[in-house]
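Only a single protein chain was left out; the remaining protein chains are all shown in position.
The block that comes next holds subunit A.
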């Protein structure tokens, strides 16, 4: 079983709320981490990211100057900084599906809804350390693979060109599928 030696990881916390930063720092120290940097807005976060080169970024969504999404987009600029592949965990009070999708489409690695728990945070960190997803680069997207699961029963259009044996997977009519299973 893989465990994490938190002492070997450098974290950057970006949240405009000092109480939340204190809670996060406390949890990370509790896990065993010693190198935890903080920033209170997106601009300071980007500066701290460039200066400290963290292994993992934990950011809030709503922040002054520029928000967590904009920060993520800036970090995910290939060639613009030292580590565009850095895992970004978005910790936010937003829980709507459209928000989760928007964060994913900006290149966020993991999404964590407040209220925070030690276990949920640990699981997210464990995931990015042990099971990093490959990155996908297209004309309009650069970020962790948005496909977390391969569904063998998927029917529909294969939207990635050249990545499957057949680019169009024929859809079987629902009635035919029912007949087949009878």
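One rule holds in what follows: contacts are C-beta pairs under 8 Å (C-beta built on N, C-alpha and C of every residue); 3 or more make two chains touch, one makes a residue touch a chain; residues count from 1.
Note that in this section contacts and distances are computed from a predicted model.
With the options "ABC transporter permease", "Circadian clock protein KaiB", "HPt domain-containing protein" or "Paraquat-inducible protein A" in hand, the undepicted chain maps to the protein name "HPt domain-containing protein" (source: UniProt).
Summary of contacts with the chain left out: across A:23, A:36, A:74 or A:106, the touching residue is A:23. Listed for subunit A, the residues touching the missing chain in the whole complex are 1-9, 17, 19-20, 22-23, 26-32, 55-56, 62, 85, 87, 92-93, 95-98, 100, 110-116, 118-124, 126-132, 134-139, 145, 148, 160-163.
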